[in-house]
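For this view, one protein chain was removed and the others were kept in their places.
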Amino acid sequence: MFRISSLIAGASLLALTATSAFADKNDDTLRIGWGGDGVMINADNYLGGTRTGIWFTKMVWDTLIERDNATGEYKGSLATAWQWVDDKTLELKLREGVSFHNGAEFGADDVVFTYNTMSAENSGARFRAIVDWIDHVEKVDAMTVRIHTKEPFPQALEFLSGPMPIYPHKYYAQVGSVGMSNKPVGTGPYKVVEMKPGEQYTLVRNDDYDWGSPKSKAKITNVIIREIPDAQTQVAELMSGGIDVTADMSPDLVTRLAGVPGLEAKMSETLRIFIIGLDAAKRANNPAVNDVRVRQALNYAIDRDGIVKNLMAGAARTLSTPCHPLQFGCSEEAAVKYPYDPEKAKALLAEAGFADGLDLTMYAEAPAKEAEAIMGNLAAVGVRVSLNRVPYEAYRDAQISGKAPAFLFNWGSYSLADASASISFFFKGGEDDFAQDKDVIEWLKTGDSVTDPAKRKEVYASAIGRITKEAYWIPLFSGVRGYAWDADLDFTPYADEIPRFYEYSWK
Amino acid sequence: MAKPVQSNTGSGLLRRLASNAPVLISGSILLALVVIAVAAPLLAPYDPYAQDLSRRLLPPIGYAGHDPAHFLGTDGFGRDYLSRLIYGTRISLLIGFSVVLIAGFIGTTIGLLAGYFGGKVDQVLMFVINTRLAMPVFLAAMAVVVVFGASLTATVLTLGFFLWDRFAVVIRSTTQQVAAQDFVLAARSAGFSNTRILTREILPNVLSSVVVIATLEMGSAILLEAALSFLGFGVQEPTPSWGLMLSQAREQLFFDAWLIYLPGLALLSLVLAVNIFGDGLRDLLGARDRT
Partner (left out) sequence: MTSFIIKRLASAVLTILVVSALTFSLAFLAGDPAIAIAGKDSSAADIARVREYYGFDRPVVIQYGEWLAKALTGDFGRSFHYQQSVADMLASRLPITFGLGVAAIIFALAIAVPLGVAAAAKPGGLIDRFALGLSVLGQAMPTFWLALLLVVLFGLTLRWLPISGNATWQHFVMPTIALGTFALPALLRITRAGTLDALRSDYVRTARAKGLGAGKVLFRHALRNVMIPLVSISAVQLGALLAGSIVIEQIFALQGIGALSYDATLRADLPVVQAITLIVAVFYVLLTLVADIVNAILDPRIRESW
């Protein structure tokens, strides 16, 4: 047995060159392997709500507005112009001459239908927050719509450029969500050829995509997407030429893959943030975390720089804010900082009456690898963490039902570049707010409803100041996503965690 | 009154054991592994939980870049791999023994009662056994672990409460045979209580079967734990379980393959030793084949 294994070991070292033997450049087909976060549930991503669903949506559908990734500027996509009629009414002019993949002409009816359907109370939309701000949408004429919001909603443009694709109204009304998922029809740069749910999706370039969309016309003719849940299987496929690109690589894998001839690999920071939430609202029966000194001590105890450097290949940033600094209104200056200082942590713990150490139950989602290093840090200051690493559903159950005094999690803000997508979700009262700080709630209510950007920045800064001073959370670091691709492919990752597959081309 | 059915006197058994090469070899390996497990704190060069993020993924001896301070290298958190493998022996054996203890108790009890009383009792217990057999163990184990949270204790209890079927089936038929023997009939007619007959007359005579099944089931239990941990439904970090180590290292398969080879080989050797020992024991004791 030993001889066999050393044989395999020797042989596998020889194999560390990637082949594009079956490739890909020749038949102009981009083969994507994804699925590390779970397979795409439903191509109708209003109901599906998965990360890869967002990527798929970007390929097949369009939104009214598109945010330019480089400048952050909002550009007209299916809408060409927009203005606030009053603080609760947004009027949009729609683009002429756009048609869906099934030949239907795009117009006001499609916008009205899509948004009214999805924002309806029992639409089944997976994340209410995405559509919940819409009261109703009104057709003004064939190419003009008005969106009426429930409350003043300054983030509207960010949302409209986010996960809110426009569906062809007749088709969707006829086939419904399942029909749409099985045979998607959009306006986007790629048309769907075949869907094998949970297995493989085949797309072909939309050759009529030249109506002036800010998204480019697709450069590669064919796309085949395969759902591959295991990272090591993705790597094997990548190295043997079975796929050309994957986005599920760990920092360690990226480091190794970058050294493989014929492949390129890169870590890219994302909008996702990693946090340990603390139950400051006394939901769980653990008085320790109700003490601000303990919460501050925990903040001091964690060596964020060390973790980012060693476990995340230095690609992430350390975090002091309860939101991502790239988001609008997420001011790092406003945050109270807790640099790594184990002595201070011990002193604060002693002051709070835990000189002999503290037992802390922490819940984490199953794949949380960072938890290891964090537990190591906490152990060093005398905090004995018993970690419950459970599947997401069980984690969420424990958290909501108040069984978790501390919970390690990550938050992607639905890829929205506005601080409200994180702070307001978690600190504006309600069940997901474990601080229940009255001032913060008031500030956020203001910030989420005034349209003046300067005023918004000001109140979010106040909220960030209070949240970090009280140490309701332990902000850790931003997320990273590891991409690896065939060196023949011209590929660039983006900070919003959405690869633009239509932009990539063969070298 | 109690009379052994099998004529295995202690010394005779030992003599035969000593002359059976596979049993001897596997037994020695097993003994060595038990010693490693018990003496883990003395043998392991490092604390298996001690992280050093600046010394991650060091290769074992024989590879370029090997650090002599870590004979078998380090894992993704800079923990000494040899130390983790040594402590992993402890986890696997602990799980093997405890699962077999629980399962053996449940299964033997059911088997004894069903085999001895027969009739209605047997029918009901056979129904229980059949129901258990109709449940997909792995699926059920995953569900149970989700309910109680994944941990060492949950894994042991789950496997213990699921892996008793073989004990029950074999002990039931062995008991049926033993119960028909003259000395049991004599004890019955002498008016001894059922409890006394079961524990004093029958149990000693089915015990060798129990031991044989226990050894063989231990192998399955260890493998099942590894598979559950591999999928994230078993023992949790930072506990050094071999299955969990494999799970954590699997994405390094093509680059740091030793991370995969070592725990796998450890697992294979342990289960191999347990199984060969069990097979040998079965032949020696002449117990009934489990099939």
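So that you can tell them apart, the chains are marked A and B in the order they are listed, and the count of residues begins at 1 in each.
The rule is simple: a contact is a pair of C-beta atoms (placed from the backbone, for glycine too) under 8 Å apart; a residue touches a chain by one contact, two chains touch by 3 or more.
Here the structure is a predicted model, which is why all the values come from computation and not from measurement.
Trainee: Among the chains present, which touch the one that was left out?
Mentor: A, B
Trainee: Among A:F113, A:Y201, A:Y414 or A:W443, which residue is in touch with the absent chain?
Mentor: Answering carefully, the residue with contact to the hidden chain is A:Y414.
Trainee: Based on the whole complex, identify which of B:L101, B:V144, B:L157 or B:V211 touches the chain you can't see.
Mentor: Missing-chain contact among the listed residues: B:V144.
Trainee: Touching the hidden chain in the complete assembly: which of A:N42, A:T187 or A:N286 does that?
Mentor: A:N42
Trainee: In the whole complex, what residues of chain B lie against the chain that is missing from view?
Mentor: Contacting residues on chain B, toward the hidden partner: 123, 127, 130-131, 133-140, 142-144, 146-147, 219, 223, 226-227, 230-231, 243, 246, 250, 253-254, 257, 260, 264, 267-268, 271-272, 274-276, 279, 289, 291.
Trainee: Please give every residue of chain A in contact with the chain that is not shown.
Mentor: Counting only chain A, the missing chain is touched by 5, 8, 11-12, 14-15, 19, 21, 35, 38-39, 41-42, 47, 49-50, 122, 124, 126-129, 177-178, 197-200, 226-230, 232-233, 236-237, 239-240, 242, 391-394, 396-397, 400, 411-412, 414, 425, 430-432.
We adopt the following convention: only the chains that are shown with their structure count from here on.
Trainee: Could you grab the centroid distance between chain A and chain B? Build each centroid from C-alpha atoms only and quote it in angstrom.
Mentor: Here chain A and chain B have centroids separated by 44 Å.
Trainee: Which residues of chain B touch chain A once you look at their complex with the stated criterion?
Mentor: Interface residues on chain B, with respect to chain A: 51, 53-54, 56-57, 76-77, 146, 149-150, 232, 236-238, 250-255, 257-258, 261, 265, 268.
Trainee: Across the complex, what residues on chain A touch chain B?
Mentor: The contact residues of chain A facing chain B are 1-2, 5, 8-9, 12, 15-16, 230-232, 235-236, 239, 250, 252-253, 256, 306-307, 310-311, 366, 369, 371-373, 375-376, 387-391, 394.
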